[in-house]
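Missing here: one protein chain of the complex. Every other protein chain is in place.
As written, the chain order gives the labels A and B, with residue 1 at the start of each chain.
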Amino acid sequence: MTRRFRPDVDAPIYKGRYYPYDILKEGTIALVVVSLLVVVCATLFGSPDEPAVTLKQWSTAQPLDFASTALAELDGSSGVAGYGPPYNHNADGQQIGPLTLAKWMGVHIPVNAAEDFVLLPLTTLPDEPTLSAGLQEWAAASDAQRTTWLNAYAKGTMTFSAGVIYDTATGDGPVGLFITDLTSMARTGALDADLIAGRGYYTTDYTKPLLFLADGQWFGQLATAQHLGGEQWGMMNEEGNYPGQAWLWLYTMWYQVPPYNSSWSANADAMVWATMMVLTAILALLPFIPGLRSVPRWTRVYRLIWREHYRDEAQRNAAVKDPPSA
Amino acid sequence: MKGEHVAALYALFGALVPLTSPGHYIQWHWIQISVANVVVIFLMIVTFIAALLLPFPGRRRRRGDDK
Partner (left out) sequence: MSASEIDRQWTTRLRKGLAHHLPAEKLLPDTQPSYVSSWIYVFGVATLASMIVVIGTGCILAIMGPQWWHQSSVGHYVNSLHLWSVEVFFFSMVVHLWGKFFMAAWRGKRQLVWITGVVTFLASVTTAFTGYVSQTNFDSQWISTQAKDGINATGAGAFFNVLNTGQMLMWHILLLPLAAVVLTVLHVLLVRYRGVVPPFELTATDEVHAS
């Protein structure tokens, strides 16, 4: 039975010589060389380890940014408050055309920004009768009343002095008290402890404190100063002069170019992921894609790789055609 | 004494040329890349080309066997 030979799909049957090749020895040598290389790089360059930042550091370094973020969590205008799935139902999440993947998966990590980041932590502060009264007032108030308070507070001017947040607002109900007390609480480190250990003594889940942290300006400023921002190809970068996840270059690149950063920007993450999935499928299925699978043959790099084989073959063919006279 | 011991250990395991100083970046239009990543990518390309061009050892000996 014969069929057409497809040079980019079929391989010729090799009938040439075999030579001794000790793969185990090769592997051992590779292991030794790689280990040495790793030891040399680690000894010379080390590795980065910038300590984690805390809400305490944030509220100490930029109390006004912290307080504004706290207000945004309370009035529902923060990134997380309006995020949508998997955190809440306040938006539909990103979509790829008609595909609302995040919405279909649903809310699995419930986050109520106002409750989780502001009101619940405040209830843990002991011996604060004014605050307790304020929290009761808030709980009893209608949504309209709360909105009135929040709008009134936002109209005032926020200042910070002697370790306390002040606001010139009037008619803001308990909102000013909440923001002032939460900022003071954060500055003692108590908010870190509460958000981290909120669900018990042991924890390995940092979702809430990280989401709160990421809603402020300060955290992003720290990262941008280190070239780690999203618009700085941050995903593939690393602190200091260390190489980062350079293999993410293509993924990171889409975020820098239109339409991903222009008309698609609202769904940029979803579109970048969709693009990468398609490209990954192309890479995996390359052997089946006519044209692409011929690139190796057309580029002729293989002639360099197997140049000794082809030289030997040419010599052998020459010898067959023109046998040495006996 | 214990402090000295710890300091000696730290000196032994601390990096000789730590890359912790502020990073260097190359900016060309919308392309921005850290020098460290450029070095890694450049070395990969150089290694690839070198692997194609450099003669593989043992081949001469095998040719000798062949005769």
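By definition in this document, a residue touches a chain if its C-beta (ideal position, glycine included) is under 8 Å from a C-beta of that chain, and two chains touch if they have at least 3 such contacts.
Bear in mind the structure is a predicted one, so any value in this text is a computation, not a measurement.
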| note | In the full complex, the chain left out is in contact with A, B
| Considering the entire assembly, which residues of chain A contact the chain that has been omitted? | 1-5, 7-14, 16-24, 26-27, 30-31, 33-35, 37-39, 41-43, 45-53, 85-86, 93-94, 101-102, 104-109, 203-207, 210-211, 213-214, 219, 222-223, 228, 230, 234-235, 238-239, 242-243, 245-248, 267, 269-270, 272-273, 280, 283-288, 293, 295-297, 299, 301-302, 305-306, 308-310, 312-313
| message | Suppose we count only contacts with the excluded chain; which residues of chain B make the list? | response | 9-10, 12-15, 40, 43-44, 47-48, 50-52, 54, 56, 58-59, 62
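FYI, only the chains that are shown with their structure count from here on.
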| task | Please name which positions on chain A make contact with chain B in the complex. | result | 17, 19, 42-48, 226-227, 232-233, 236-244, 246, 249, 256-257, 301, 304-305, 308
| message | Under the definition above, what is the set of chain B residues touching chain A in their complex? | response | 14-25, 30-37, 39-41, 52-53, 56, 59, 62, 65-66
